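Please read through the structure below; I'll follow up with questions.
A protein chain is absent from this complex, but the other protein chains hold their places.
This part shows chain A:
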Amino acid sequence: MNFYITYFIIAAGLFAFVGIFTLAGVYAERKISAFIQNRLGPTETGKFGTLQTFADILKLLQKEIIVPAAADKILFLLAPGIIFVAVYLGFAALPWAPGLIPSNINIGLYYIFAIISIETLGILMAGWGSNNKYSILGAMRSAAQIISYEIPAGFALIAVVMIAQTLNLQDIALQQGILSTEKIKFLGLADVTSAGGILAWNIFQAPHLLIAFVIYFIASLAESNRAPFDIPEAESELVAGFHTEFTGPQFALVFLAEYSMMFLVSMVGVILFLGAWNTPLPNIGSVHLATWTTGAVWGVIWILLKTLGLVAVQMWIRWTLPRLRVDQLMNLCWKVLTPLAFACMLISGVWRLWVM
């Protein structure tokens, strides 16, 4: 029975991590937005305002859960839970370091892709359950957007899978560093199996994956409803979109889901394209930087740094670019990203056959 206890501890640990990440993420988002807009951001609570988000969450948890009189009560109360659980389940298959993965399943990537599509359902549930025009408009927009952008994202992922020849995320991670059992070629030319480092990352193993990464990154912004794709919660038109009616702990859950989604999609991007937990430092001659900086602890540090970097880029984009209109959004998805993703997939096949 011991391993059941381990499972529970791992699940609780991941939940704690998600919570702490959200608190830090909200603080970082406010500080970054303040920096970009030439403001100060939170300064009062704690040193440099660091306790601001803790104060916020305390306030949110104490608040009453208000259910609108006309709402469908069951759907309304369940919706934030489903939205969060859908994202949280995805964390089960993410590798953190060599040998450190909550659940090493051989279809990890496919599983994550499947499980985050449940979030759409939760959002529709929230929109319908609130019985509110703004909410349902937001929910419909969100569902339409997530379903559309799943297609370029999916094909960008397939492009990687065709290169890696596996759906197991831990195996994909292993193939991008000095621990790889296969031969790694930098840009398909130089053998860098022993050098590792940044040269062995997927985007440098096959250069067209750089385009696939950009496609995936744009699509992942849309899937987590982040600006410039935040028409589902467009403040100027829809109040707050599908979470207009939520208060207190429910609102906190919706926010938790949004930030964990940001982290999840960034981490999947890092694992597939940016070398997962592998070090960016290559072995140069007798200076074995890569060998020194590979290991369980280093793995966690590297993957956290890379993922937080991507999250920071997401925030930077949010506070820099204006929101897209619906038609621009769909044009971008169907006329630009989808054909490009198809092209990437085709190149991947050719690359695997003739170059690797």
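One rule holds in what follows: a contact is a pair of C-beta atoms (placed from the backbone, for glycine too) under 8 Å apart; a residue touches a chain by one contact, two chains touch by 3 or more; residues count from 1.
To be clear about the criterion, contacts and distances are computed from a predicted model.
Of the candidates "Succinate dehydrogenase cytochrome B subunit", "NADH-quinone oxidoreductase subunit J", "Rod shape-determining protein MreC" or "Fe-S cluster assembly protein SufD", the chain left out of this view carries the UniProt protein name "NADH-quinone oxidoreductase subunit J".
Considering the full assembly, A:111 is the residue among A:27, A:111 or A:246 that touches the omitted chain.
Of the candidate positions A:9, A:40, A:61 or A:74, contact with the hidden chain is made by A:74.
Listed residues A:167, A:206 or A:290: the one in touch with the omitted chain is A:167.
The missing chain, though absent from the display, is touched by one residue of A:29, A:56, A:150 or A:258; that residue is A:150. The hidden chain makes contact, of the residues A:128, A:204, A:246 or A:351, with A:128.
Contacts to the hidden chain, counted on chain A, fall at residues 72, 74-75, 105-107, 110-111, 113-115, 117-118, 120-121, 124-125, 128, 136, 140, 143-144, 147, 150, 167.
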